[in-house]
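Here's the structure, in structure tokens; my notes come after.
Let's look at subunit A:
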Amino acid sequence: MSEERKPILETRKLGITFGGLVAVSDFNIKIFKGELVGLIGPNGAGKTTVFNMLTGVYKPTEGSVLLDGHVLNGKKTHQFVAAGVARTFQNIRLFKQMTVLENVLAAFTKDIKYNMIDSLFRTPRFWKTEKELAAKALDLLSIFHLEDKADYIAANLPYGQQRKLEIARALATDMKLLLLDEPAAGMNPTETAELLDCINAIRNRFGIAILLIEHDMSLVMNICERIQVIDYGVTIAEGLPEEIAKNPKVIAAYLGQ
Partner candidate 1 sequence: MIKSRTTQGYLLNTLVIAILLIGFSFIKESFGKAGDFKLIIAPSIWQCCYLIILAASLNLTLGFLGQLSLGHCGFMAIGAYSAALISLAAERGGVFTEKSGAAFILVLVGCILAAGVLAALVGLLVGIPALRLKGDYLAIITLGFGMIIVNIINNLPFAGQEGLAIGSASASLYKNGLGFGTALKVTYVWVAIAVTLICVAMMFMFVRSKYGRAIRAIRDDEIASSASGINTSFYKVFTFAYSAFFAGVAGALYACANATLSTASFAFSNGGILNSTFVVVMVVLGGMGSLTGSIVAAIIMFFVNYQIKNGLWVKLLPMWMQNIFAFPMLVYAVVLVIVIMFRPKGIFGTYELSLRNFFSDMKKQRQNRLAQKQESKEALNHE
Partner candidate 2 sequence: AAPAPAATEATEAPAAEATEAPAAEEAAAPAGDGITLGVISPNTGALAVYGAAVTTAVDLAVSEINAAGGILGQQVSVINTDDQFDPAETLNAFNSLVSQGVGLILGSVTSGCTSAITGAANEEGVVLLTPSATADSITTEDDYVFRACYADGFQGAIAAYYAKSAGYTDVGVVYCAADTYSKGLYDSFAAAAATYGLNIKAVESTASLDVQDYTNQFASMVSSGVQFVYAPYYYDVIGPYIVTQARAAGYTGIIMGADGYDGTPDYVVEGADLTAFNNVYWTNHYDPSDTDPAVQKFVAAYKAMFNSTPNAISALAYDAVYMYKAAIEKAGSADPAAVRDALADTSAVYSGVTGTFSLDATGTPTKGAAILSFASDGTTVTTKLVDVIKELK
């Protein structure tokens, strides 16, 4: 029981300044297993910056990030990933010149046990690992109906599929917490609805926690269990979607009438 009560992600008084600019301050959040939490706020409020701190891309100037109770401060990005955080980017960042399959395979790197000797001599261990991973990668791709595009160069995929591939790649890191930064940006409502199904499917299948940044309220309000709103780096509201939608502060700063 106590397991359940322990949050997967917890931040304590997280904050960062760039030069003089306080981008985020006193950011506290707790996310539990299987939860889907929304992070919203005006442009430049510091949402992406929070993601960057949660993945070690930026070093917070104060506060701490705890994953499963372990403090991750000062760790490098790949160590965050090893600890179980994965993310997508606001501006899609794929390995553009690699194939779709390789994009996913590259994300397995940290879990591959074979070493230099194995790869030089192509030991059975090498073949076994490679074969298993290829199957695993194809399986992940199939969630997003990308399996028949496995040999495409990533840069040649249409935008929407690139977004999906990015999520598939994030899933390959075998994470406990998935951070999605505006996955629906540039999609029309119908495509957004499809994405919504996808996210739900992932949640059901992997049982992970998801933190989502999105400006598309149709998505956020539909899918998130809780929402946290920040403005100028400060949390101005948190609660259930219905509460947030009615919160005057949020309406004034973000939602409009």
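Candidate entries met the following condition: all candidates are chains of the complex that A comes from, given by their letters.
Simple rule for what comes next: contacts are C-beta pairs under 8 Å (C-beta built on N, C-alpha and C of every residue); 3 or more make two chains touch, one makes a residue touch a chain; residues count from 1.
Quick caveat: nothing in here was measured; it's all calculated off a predicted structure.
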item	value
Identity of the candidate that touches subunit A (this complex; choices 1 or 2)	1
Subunit A residues within the candidate 1 interface of the complex	55-57, 76-78, 81-82, 86-87, 89, 93-98, 102-103, 105-112, 114, 116, 119-122, 126-127, 130-131, 134, 169-170, 172-173
